[in-house]
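Only one structure is covered here, and it is reproduced in the block below.
All protein chains of the complex are present and in place, except for one that has been dropped.
To keep things simple, chains are lettered A, B and C as they appear, and every chain counts its residues starting from 1.
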């Protein structure tokens, strides 16, 4: 029976083998905690993820023509069928040099009323209105999509960001194609043109299994990672950024800005909005474990939601929630999965050339292993 | 059977007749909404209130000797017997020129774990530690009183505030004497030396009955009012402060500072902490209806709690809460009861002479009625 | 010389005579404080306002075709020429059932880096991206328009809001047409399809002159008013909503939702971002003076900015700011101008018929005067 396996296997994470993609854990990088089966946000049952990846053109930047290196990622808390069911949620801004539309209403109401979308900085608007259009056409009589949640990071180093290449159809596609199961990482969806610590990065995901009062729960994280300076990069406590100092980005003509990170945390644990806010804050600690210091120009915006929505009967919302005293393993899981998702985004991304032949290099797997080995931090597993 | 009558009678508020005290409503002042039986925070069942009032000495201020015009007010959400049961709660600072200890933990946890105490600005510390001592001696094996909630306003215009006259025994007394039923208003407890709009003020209370989905709920408010300039005073929309311009405070030697207002909102409606925060914010709108503009020196700090604590069984907290869509009458009730509680504090207070013969005059009932009559805002009822 | 007269004449507000429009003050409604020459946000020197008003079609709603009753309003803190100069700013959400993009960065940085735009709920995205396009094309080498501020209220009662009729060209027009001087009120720009207290409403503006330490300063407010229930409407303390109970909206087929209010506060007083946050919060008190209680469905989002940007020389930002102790008249001015701007939006708006012949009626001037007269609250001035 397939429904039972989510967030279940722990010691052996087999799910992502199917993708053929190498992940941080495959390289022998140690992380705290126990991952779910897919080690992905989709280990939280019902969560669906869809990507629209836009890669077109090469060479000189001509605004409006390209090159295009961008996209859209959609996360649906309860899947497409239950898009209109609000889920308990909370947001937190650690450094607000970024945009997350809809955040005021999540903060006020304690609910997320629809999907979370990720894209580039200059396409937040088109994505936002497209979510409304998608919602009102799919669910004309129910739900309320008027204040959608759309977050962004800046991909102008590789992408013709002022060309506004994301169109509403790209948004519909990311939403319609969203599915459970394995999540593509690296240069996909909203993460297509992103980079972190001077390497190519993008989308990353991870999960943790938490046992509480005899029940297993799942915490899943998805990041769009676009932040950090090379010298600060830390992997599993090892100062990788100080050891790998070459393979610096090639940037022509364009001012490089430091970027941002969006963290989306999902859990099936029954938690109140104010408890989810506490989880959302822990994303900052996961970011810290990768060495980033959340610079002035970084938009470090986090959202956490629970798929355990209250049951509405007899005029009341019925909640059966964990106590604050039970939260510690969930807080730890949020920290750990955020850390691993960021490293996954670096491990998955490939070297990319974009506008004006600007180039961001992939973090080389062999050298990463060498550095971790030097610091006695490789686990035995071979990739 | 007496337990059933709380927050029940509406049209005729008979409870306060017993006290012999005149209240705003007795003077024919119109307010929106329907009050509970006592028109007091104690209409919310189980809430208990206790006052320790300290009035000693006259004449010249001698620091440490007096004159003393101060006190302590204690509000126990579930009464003395259930002092160790946390209740859902939230805080809001509209203008933070004041102190409310314990507010960080209420904000973080979503619970109030003990009583709320009100006193003067310079006695917050002794009151805070005394609550811990009271709690650990009364309930040695249960409960957690380490972060008590104590708020303050400034009574240095009438009271020897630097004499630190509140002692821990005064705190114990306010807690031990707390009871349900009628609440004394005006120059009592923490409100003893307070003034508002250039008149003598202090403690005030009021309540509202809210019907929702066929069930009656109660919203009760208690204020310690010490804010506002004469010219701004508005009663039931009428510019009373512009009409009664005499009876200004007599202040010798001492700089007059503008003050603050603490608002405590209680309800038996089952609400989540984030919903209670929304109620706490509405206190600002109630304050606005009295004409105050929340000046720089005003500490306008609000706390709201629900006596409908979740039930803990099977390792979960079980909540049956109202929806956000149901909140509107509760938000309105919080606004209305805050407004009326402030006016009640003015109506109840008597002229007081304190340090250095400084004097704050009572708001004269007959002239208040005259002014409201001039603006066609008196209801038929005679005092 | 005309540049010197802004926020200067006080006793006689002559500016708006030129427009031929009647304003609240012309009807003899009393307000606290002294208005500037135009009694408008543009009394704050350099502030420019532009409206694009979209009114097309009649009768039955056909999504995508109309009828159209919407628009865009642009507020440029330093005018078009200085659109790239950041100004000190702060935001405040009193009830977050609404959208204000860019607010995280204003909160984090303390600056507003471009214009503020107002529109309908479902057009926030197109307006946001259009501001970026406008900025990057007009000021290709300077400024940063990546996180524009766009706020909204809901006009779906009159407008084909799911038809997405606002186009980027409409945004460019509002920005390009922005000017100082008189500001059109009522059914214009973002306010075109809005209503408040069951009457037609929309854009309103007002200002106050503040003297501090011998210098005159100006506080200007512009609102997009779309909130409140009829029974709660209060004008100058008078319960107008309880006196005028007819002229209720005619709504066919469509669920009516309660709405929101956006308040934009401008000042030329030199203030720090944290001081501007204190002003932004006071908008809530101005709203309260009109009787609204900020219901669950209301997006009550406020932004305040100062045109007195710091001077950047020698690697430092040089500020010469007022002290916190000086703030009181500015806080009062923010309250007063917000109140008057809301009433102005009601007085200026005309009866409008929109989708499915839904109709919102204008607040009738003569009856408003009659009610105020009954409560002895009319000043002598004749309209």
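By our rule, contacts are C-beta pairs under 8 Å (C-beta built on N, C-alpha and C of every residue); 3 or more make two chains touch, one makes a residue touch a chain.
None of these values were measured; they are calculated from a predicted model.
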Residue of A:69, A:128, A:278 or A:316 touching the missing chain in the full complex: A:278
Touch with the omitted chain, as defined above, among B:21, B:132 or B:251: B:132
Residue, one of B:101, B:159, B:275 or B:359, that touches the chain absent here: B:101
Per the touch definition above, residue among A:91, A:158 or A:327 touching the missing chain: A:327
Absent-chain interface as seen on chain C, which is shown: 108-111, 213, 270, 272-275, 278, 310, 312, 315-324, 326
For chain A, the residues touching the chain missing from this view: 94-95, 234, 236-239, 278, 281-282, 284-285, 287-289, 293-297, 324-325, 327-328, 331-332, 335, 374-377
Residue ranges of chain B at the interface with the undisplayed chain: 93, 95-105, 107-109, 121-130, 132-133, 136, 146-147, 154, 162, 164, 299, 301
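We take it that only the chains that are shown with their structure count from here on.
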Core chain by centroid distance, with centroids computed from Cα atoms only: C
Farthest chain (mean CA position) relative to chain A: B
Centre distance in Å when chain A and chain B are each reduced to the mean of their C-alpha atoms: 46
Length of the line joining the C-alpha centres of chain B and chain C, rounded to whole Å: 35
Residues of chain B engaged with two or more neighbouring chains: 278, 324
